[in-house]
Each structure stands twice: as structure tokens, then as C-alpha cells.
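Heads up, one of the protein chains got dropped from this complex, but the rest are sitting where they should.
Labels run A, B and C following the written order; every chain starts at residue 1.
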Amino acid sequence: MQFLNSIGQRVLFGLVLLLAVLVLNFTLIHMAPGDPADVIAGEMGGATEEMMASIRKAYGLDRPFHEQLFSYVGKVFQGDLGYSYYFDQPVTELIFERLSATLLLVLTSLFLAIFLGTFLGVFASQNPNGMLSHFVTLLALLGYSLPVFWTGIMLLILLAAPPVDLFPIAGMYDVTKDGGTFDYILDVLHHLILPVVTLSTIYLAFYSRLSRASMLDVLGADYIRTARAKGLSERVVVYKHALRNGVLPVVTFAGLQFSQLFSGAVLVETVFSWPGLGTLAFDSIGRRDTPMLLGILFFSALIVIVANILTDISYRLIDPRIKTGMKT
Amino acid sequence: MVKFKKLATVALTATVGAMFGATMQPQTAQAAPKAGGTLVWVSSQVPRHFNPAVQSGVATMAPGAQLFGFLVRADENWNIHPYLAESWTVSDDGLTVAFKLRKGAKFHDGQEITSADVAFSVATQQANHPFKTSLGAVERVETPDPMTAVFKLKQPHPALLLALSTALAPIIPKHVYGDGQDVKKHPRNVKDLVGSGPFLLKEYKKAQHVIMLKNPNFNSSDGPYLDRIIIKIIRDASARVIAMEKKEAQIFPYMVDSKDIRRLSKSKHIKITDKGYAAIGPVTWLAFNTKDGPTADVRVRQAIAYAIDRNFIINALHGGLSKPATGPIAPGSPFYNGDVETYDFDLDKAKALLDEAGLKPGSDGMRFKLEVDHIPAVPEQQKAIAEYLRPALKKVGIAVRVRNAPDFPTWAKRISGHQFQASMDIVFNWGDPVIGVHRTYLCNNIKKGVIWSNTQQYCNPKVDSILEMAGKETDMAKRVNLYGEFQRIVADDLPLYWINIMPQRTAYHMDLGNPPTSVWGVISPMDQTYWKKQPK
Amino acid sequence: MNTPSPILSVADLAVEFDMRDGVARVIDDLSFDLMPGETLGIVGESGCGKSMTALSIMRLVPMPPGRIAGGEIRLDGENLVAASDVRIREIRGNEISMIFQEPMTSLNPVYTVGDQIAETVRLHEGLSKRDARDRAIEMLRAVAIPAPEARVEEYPHQLSGGMRQRVMIAMALTCRPRVLIADEPTTALDVTVQAQIFDLLRDLKEQTQTAIILITHDMGVIAEMAQRVVVMYAGRKVEDAPVDELLLNPKHPYSQGLIACVPHLQAVPTVERPPLMEIPGVVPSVSELGRGGCPFAPRCAQAMDRCRQQMPPPSTVAPGHQVACWLIDETRAA
Partner (left out) sequence: MTDQVEPSAPAAPKLEPDFVPEVEKPWLQTWRMFAKNRAALFGLVLLSVIVGMAVLGPTLYPADPYDIVWAPQSPPGTEGFILGTDYLGRDLLAGIIYGSRATLIVGAAAALITIVIGILVGALAGYYRGWVEELLMRITEFFQVLPPLLLAMVLVLLFSPTLVTISIAIGVVSWTATARLARAEFLRIRELEYVKGARSIGARNSRIIWLVILPNAAPPLIVSAAFAVGIAILFEAGLSFLELNDPNIMSWGYMIGSNRPYVLESWWAVTFPGIAIFLTVLAVSLIGDGLNDALNPRLRQR
């Protein structure tokens, strides 16, 4: 009951956050110079004054700011994120077209980073001065210090361009390939490798380091000594008693970092022409497609909030001590 | 090596002939083209939709030219040929042009193409397309019978047929778009598109690809030959080049970066042509604010021009692939006049002019500060040149500050709002000067807030009157003279410094037959293109 | 030797730790026996090596940096120092169990107490899930936890410290071990709870006849619980005697000090109580150990030159009473 109650509170607060996100973003974006009429004129290779005025009128840009804001917020809460200036299509539709690609990239990277990182960290923690431990430290430093887009460019040039040519250079799948669903999945996986490797490098580094530190901490805990004193094998001690406690900070951070993962996705998608929300956001900035940009910011905030709530739930499932409120 | 082929003067007479009604049969290809195969085409741009009647820009026009047919088409020598129209006649006064439509030509949904559709298409284009001048002279289209469309002109229009020969004037179905909805936002510009051209729209995934299939009912004895055209949208410049090298794609039109052209010219299986862009005439220039700041003084503008080493830009920055521009009209055009002041690199002259203008060097050797904007696109033609200006103009005592714009609207807002000192820009000639050149120089086109109007705020009544005459003149020789005079005057007044013609190339797989090399390139139909041997 | 053979026998045990600047011998030359059914107290200040002794018996000395550098630990004659890891795991929790000092942190926070008790019996006795759970309830009842059927589903954080220590005891005794090591089992608990825990231990011992090693710094606890006592200082045994003998006749100055700290334990309570005594100084840090000489010498009021140079060997002063102190020689010589 208490559990549901506090989840309910989280959801409610999430809604308030979303409202704040809407208002802030709308205000920010409307402060910027230039408007979509300029973009459309540019796309068209020039436009007359009357045309510019008619574009502004068509998109309601001639109305006072607060009116635009209220009508926007009102529509959003009815599930309508408006129409893209550029595509003249509903923003929600355009976002859903791209959402799966971004989620595929981001979640694959995140889970890869968490699982691989945790296991590297666990192995390293069992022998804190061993080779593997040093390797994890080194990996963490590399992953942390490399600019993610730079890593991407280097991988692209080294592994996808001739003469090595091991991976496709752009996109999510090859349209010219005909084949069944299985071939399609293989093709997508093939395209996914480089972007995921690039994006997960930072997080792999981060999680292996985090879980190494956390496991070292946990392995020194009294209850681990208790477990050993019971005669449990080292495997059970590490994977049953230590791991479940050791992953708690990993879970916390996985939720917190979701928004940063989106940031990384903008850069990685740009490098690999990945057809996701990141490229859409970047392009929308270039096109000053305000509704699109607002929609993406709103959506990413929504996803982060949902991810945080899920994190919260899984944290509660792992750690029975947490009963109420957020773990900070 | 890339060949530079200047358009021969023959083209000029041919154009004139074509414009005034001489009908010609399309040139038949050397070898009989083979049917079949898929062509993958790389593009950087994400199209908004595919209806070129209401949307300019190559992203829409290139697929649009495959999906929609036009009344006539142009070849690589500016000759006009029948397309959806079988033949046409022009009245002696040049005010009436009557087209006979090809029998059996159908839209993709099987409905016959009639003169009513032609009239609707023209009206739609006139109402919605930004290029008001292209069909501006057309007063109305009469439809005496379903197979005849008669264009009534307000004044003779020298470029009418040229304007009708590309995706600027697609024939769109009235029974689809005439439903009262705003055509610009019509849902069927993207979904369930009913075209009139050689290819059908199969699928569009934004930021990924456009798939077009052969239209089996395209009523033509000659093409289309390809089964499928896929436009792959790849945003990263290097990735586009690699896609061509890896044969993941076989055609790359609108290559504008010399580095890409240079790199791909090294691939054995790739051929590169500069054909297909003759009508576009993209001029890279440095625009000055002629009303405000130091550049209001013509001597300062001239000094800056002298201080810029055009050869360095062309040879070092563009790998020798762009051509010098000496005036408002691109050298490919029949109206080009090269006999004008060209401001060849001369630092002493530049310094003398600045001294004359009263701008003496200060203690740090600098005379004044100059802020240079640039379009946030085509870096080799914009950003790189703007950045080059910093060390180049430092030599004559001008401290250049490059102003970045994070996006196009920011730049457009500054320039169209006249809030700039100097800016790099690229402006297209669009075939005839009436369409693409006049707008930059007319006094009455100084329109605050409108980009690619006369944003330099240059005003010379003499230029206005010459352009007005040239716009109406139907005699080719007289027009050439008028434009020649115009080019001399603006070269002296120098509201902008024309630097170069942006290189535009198409790279294609060597086994591709009849690559798109007409004056309109890929913004004209590729129904003749075929695979001599499908690569795998 | 007319006594029955010991159940656990520690002989010449040495434990070393690698430190940043060298090796520290934290236990040296330690020997003692534990008889069946006996409660042996090990007493000393913090850092004297009591807990390390317990961990050594369990073979739980963290390795690296620690290691058992020498000696033997025999359980019914079987040398645990040389036993295989598999064998040691069979013994842990089964034949020798241990209760730790910190009930608050010694239970895994993410599993129910029932699971944690059941885990031991499932491991060592191969019980089914259901049987193990029944055993857990039975054990909870045995350690006097009310409503064990409900408690078995609870998590450690839902229990008080005393309850948790009861759970620890239940867990330790669930396989009916022959030896139970209780390392300061009540230090972290309230005084009233302490008494309850000791009562519980005493009751359980009477029922099961488990031999207990009770590690504490509190002579009072020793007096109440133990039959025999080993006094440790700085990793060494300084005195080893039956409890009554030690309380009445402590030989080592350190033992004397320890007893003096607890006034009511003094053999002849004087009318005017002497001021509470305090042993001056602190236990030397581990890196200073093993330098030769008696480690207690710096704090010893009666220290002689010899004390600072040579380590005194253990000598028997009475049956079952050993002391390591040069003063014994002096008194004998005198």
C-alpha cells in the first residue's frame, strides 16, 4: 500500500515536472531570434513578405506569447504536441517514428554497459590488484576521457571505411537487402554495433568502475563475513550475497543517467546517421522547428521521468529497506 | 579527372529555337537501354514532402521530378523536348502558348491526365510556389478540350518553356489536390501520393530513405528502365562518400564539396560529371551592407575585393574545382559577360583604396573591424571562406570577426533584417536571370525580413531600368546586350563580391547508362537511366 | 595430561599482515585448548588480536593481505590450517559457528531472516526449502523470538538490535555446531539486552553442550560466563587460567590492570575503594608489533630492562595457569 502510495506520489510529481519542462522550454525557445517562417523561406529559396506573413499566421506565430503558451500547454495535456513546422505532420507521429530507433540504441547501450560493466567490476573487485582490476581502471579512464563523437568518428574511419570495411557506415538497416525478418534483425544488429560500442564506452567505463568500488565496499561488509562463516562457497557469497547489494548504486545511477544517455545519443546518432530522436533534435534546431524541438524535449523528459520511476521500483524490489521517498 | 565543359554558343541558338516552338524528337540513346535493377542514390537532405508544385529545394524537387511529369523536358544542351505534352505552338506575339497533351498519359491511380489538371497545376504553383517569377507571366490557362491547354500570357515570357521543363512545374492531379485542403499541407504530398511521372512512391522513412518503384503504366515507349530508385539519406558527409566507395550507393548528385569530388574521382568504379547543373548557376559571394557601416563606401567594398585572393579560394580551398565568378550571372549562362572589372588580387590597390576612404591603420595596424556572417551549411563554400577572410583581410588592416549562426533562421534573420556588415552567401541563378538574378539587384526588392531579396539594399535606378527591359525582351541578342550592360554596372558598384561558382557534380557508378545530365540534372526525370550491368 | 582431549586446540598460531611498510605479525605464538562443553573467554583490549584469533579459527582472515604464517588449529585432531577450502566450508557454520559483534550489519539487508537461517541448513544438511524454513522457525523460537512464523518473513531492518543478535545466534546454532565462537556478541547492544543475550547463550549451551569461545573486553562478562580465560595483549597470550584462579590471583600486570578496571571483581573489596584504575597508554599499533621485547613493557609500571629486550616465555605458575612475564622469574628467583 505504502509502496503504491509513494509510486503514486512520484507519478504525480512527474506530471508537475513535465508541466514545468513545457513552460520553460516554450519560453526559452520563443526567446530565440528567427522563426520558422525564415526556415521555410530558406527552404524555398526565398519568399515574399506576404508569404512570410501568411506562414506566421498559419502557425499562430502572430499571436501574443502568453496565448501561444496557454494554447500549447492545453493541447499537450490532451496528447497533442502540435504540428511540425517543417514536415506539416503531427509531432507525436514524427517522434514515434524515431522513438524506437533511439530507444534501441540507448537501451542496448545502457544494458550492455550495465551488465558488462557490472560483471567487469565484480570480477575486478574479487582481485583488487589483479590484471583485470587494472584493466577496468584503465578502461574507465579511457571511456571517461574520450569525447564520444570523436570515438565514433575514429571507429567509423577505421572499421567501416575501406579497406577494413567491417561495418556499415550509416543508418539502421540496408533497404536494398531483401530477406526475411531474421535477415532484417541481423542487418539491424550489424548496423547497431558501432553506435552501441561508441555510446556504451563511457557508460561501460562508468559502471565497471562504480560496481568495482561498490563491490569492494560490499565485500568488506560484515554480512559478507557472516555469509562466509556459514560455509557458503565464494561464488554464492559474491553472486548471491554481495551482488544484490553491490548493484544498488548501479541501479540508482542507471536512472539518474538516463537523461545524459540521451545527450550522448544526439552526438552518436549524428556521427552514424542513426535515424533517431537525437538527429531529429539536432536537425530541428537547424530548422528552428519549434514544435518539434519542444516535443522532443518534452518526450525525453517524459522518458527520463518514466525511467526514474522504473528505477525507483526496481530499487525497492532489490532493497527491502527503502519504504518511502526517494533515495538520494 | 573531371572535365569542365563550357556550354558552347550553339546551345544559345538552340535554346532560343526551342523556346519559340521548334519541336524536336528526343535524342535516342546510343545503345538500347536495358530494363531492370535498383539504383541507390545518396542525399544529405530530409524532404518535407514530395510535391514540388508547392515546395522548392532539391530535397523535394529531385524525387518530385521522378514522381511527377511535366509538359516538356530539357536536354543537356538546353533543348526543349515533348514530355507529357506531345507538341506546342507559340503565337506570333508570344502571348499564347498552346500545348497538345500526350494521349493515354495517366496519373498513378489510372485517371487520365487532362488539360484541367494542367490548369490546376499551374494555378497551384502560382498560388503557392515561392518562385513567383517563373510562371508569373502566365495570366491563365484555358482548356478548350481535355487534351489542349492554352497558356495566356500577360507579357512575353522568354523562359516559359524552360520553367515548364522541370520539377518547378509538375503536373499534379486535380482530383486529389483539388479537395479544398491547403495544398502546402496536403497529407497526400507524402502518403498515397498520386503522381504523373515515371516512378511511384513506395515508402518514405524520414532521415532514412525514399523508395520509388517503376511505374509500369507510364505511357512511354522509352523508359523508365530502372525497377527501383532508393534515395538513402545519410547526414554525415564522410559517410556519404564512403557509401559510394563501398558501392552501397551508386549515384551521388549535388556533390558540392571539392574534397568529396576529389576523393571519389580516385575510385575506379565511379565516374564524375559536372553536367546536370547548367541551369542552376550557384554563385558564392560576399554580400556587403551598402547602407550601413564601412562597407557603405564603394571604395571599401572594392578594397576588400582586391584583398581577396580568389585563386587561393578556388585552387587551395576548392581544389581547383570551382570556377571563378566575375559577376551576377554564372559563366554557364548564355547571358554571361566576362568583360567586367574582376578585382584581381592586389594588396597595394586595396590599401590605397582604404587610405582614400579615410580608413587609416590604428596603432595595432588595424583600420576597422568587420563582422562576417555565413550560412551554416556547405562549409567549404561558406564557413571556410569566411574564416579565410580573417587572415586575408588582416594583411590590409581589416580585423575580421566571423559570426557563426547556429541555424539557418538565425542567419536569415540577421541578413534579411539588414543587421549585418558582410556575409557569405550562395544564390542560385535558376536558369534565366529573370528567375534568379533580378531579385538581388532591384531597388523595389529591398524587403526587410525577406531572405534572398535585395538584402544589400543596393539601389541604382539605371540597373532597375535595364533589368526591367531585359525581363520583357524576347529578342535573344538584345537581352544578351542588356544583361551585358547590367553586369558591367554592378561589377563597378560592387554591392557584393562574386567569388566563385560552387562546384556541383554528380558521381555515379560507371555501369550506369544515361546518367542525369540534362540542364536540370536530377530535378528532371530519370526515366532514361538504366543499368548496363547491375553491379553487385 | 589427565584431562580429556580438547575439542579445539590452537598451537603456536601466527598471523601476519602485509602493510605498506612491511609485514606486521598481529598474532604470535598463540596456543590454547578448548575442552568439550567448556566456555573459554578470550579477553583483551581492542586491537589485541582477539577477533583475529576467531577469524583464524574460521579461516576467515582476509587474504591477501593477511595470512596464517604458522602454527596449527586442530578441531578434534584435524588441522584446519592445512585443510582444503572445500573442507573448511563444510566445517564453517556446521561444526564451528560464529556470532559477530555488530548485529546491525552482520545480517544481509536484502534477504529475509528466514532465508538467511535456512540457507545454512540447506547447505550443510541438504534440507528442502520447506524443511529448512520449518527449521528456521524452530530456531527462532529457540532463541525466544516471539511470533517466529511471522518474523521469519521479515527483513533485518525490521528487527531491533537484540532481535538481530538472536537471529545471528539462531543462525549459528542451527546446524548444532560443536564450537561456537561469540565475538563480543553484546558490545553493540543495550545493557538490559546484553543480559538477555547472555542468559540465552547460557541456556542454549546447557541444552546443546556446545563449546563456546567468548571473546570480550569485559572481565565482568568473563566472570559470569566462562570457565577458563585467555588474556591477550598485542597478539600474544599473556595469561591463561581458570576464571576463578585468574580473578583471585592474576599474575600478569596487564591482567591485574584489567581486573582492577572492574571494581566489584576484586578479590578483596576494600572498604575504601581505591580510585578506578586505568591502564596508562594505548595498545601499540600493528606495525610496531613483533619488535622484540615484551609489548606491554612501555605501559607496564613494573617493567625492567629485560622486558624491553626479550619476550618472556609462557611459564606455568599453577595447574592450568600460564603466564608470560619476567616478573614470574623474579618472584621465583626471590
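Points to keep in mind about this one:
The rule is short, and it goes like this: contacts are C-beta pairs under 8 Å (C-beta built on N, C-alpha and C of every residue); 3 or more make two chains touch, one makes a residue touch a chain.
Note that this is a predicted model, so its numbers are computed, not measured.
Touching the missing chain, out of B:136, B:178, B:376 or B:417, is residue B:376.
Among B:35, B:127 or B:316, only B:316 touches the chain that is left out of the view. Taking the whole complex into account, chain A touches the unshown chain at residues 13, 17, 20-21, 25, 28-29, 31-32, 141, 144-150, 153-154, 157, 161, 256, 259-260, 262-264, 266-267, 270, 281-282, 285, 293, 296-297, 300-301, 304-305, 308, 328.
In the full complex, chain B makes contact with the omitted chain through residues 237-238, 241-242, 257, 259, 262-263, 312, 316-317, 376, 379-380, 383-384, 386-388, 390-392, 394, 401-402, 404, 406-407, 410.
Please note the rule applied: only the chains that are shown with their structure count from here on.
More contacting C-beta pairs link the chains of A-B than the other of the two pairs A-C and A-B. Of all chains displayed, A has the C-alpha centre closest to the centre of the whole protein C-alpha set. In terms of their C-alpha centroids, the spacing between chain B and chain C amounts to 92 Å. Separating the centre of chain A from that of chain C, both taken as means of CA atoms, is a distance of 53 Å. Taking each chain's centre as the mean of its C-alpha atoms, chain A lies 40 Å from chain B.
Counting partners per residue, chain A has no residue that reaches two or more other chains. Only residues 221-223, 225-233, 241, 244-245, 318-321 of chain A touch chain C when the two sit together in their complex. Looking at the complex, you find that chain A touches chain B at residues 32-36, 38-39, 41-49, 51-52, 58, 86-89, 94, 97-98, 153, 156-157, 160-162, 165, 168-172, 174-176, 270-273, 275, 279-280, 283, 285-288. Chain contact summary for the complex, chain C toward chain A: residues 58, 60, 88-94, 97-98, 100, 102, 105-111, 119-120, 123-124, 155, 157, 168, 171.
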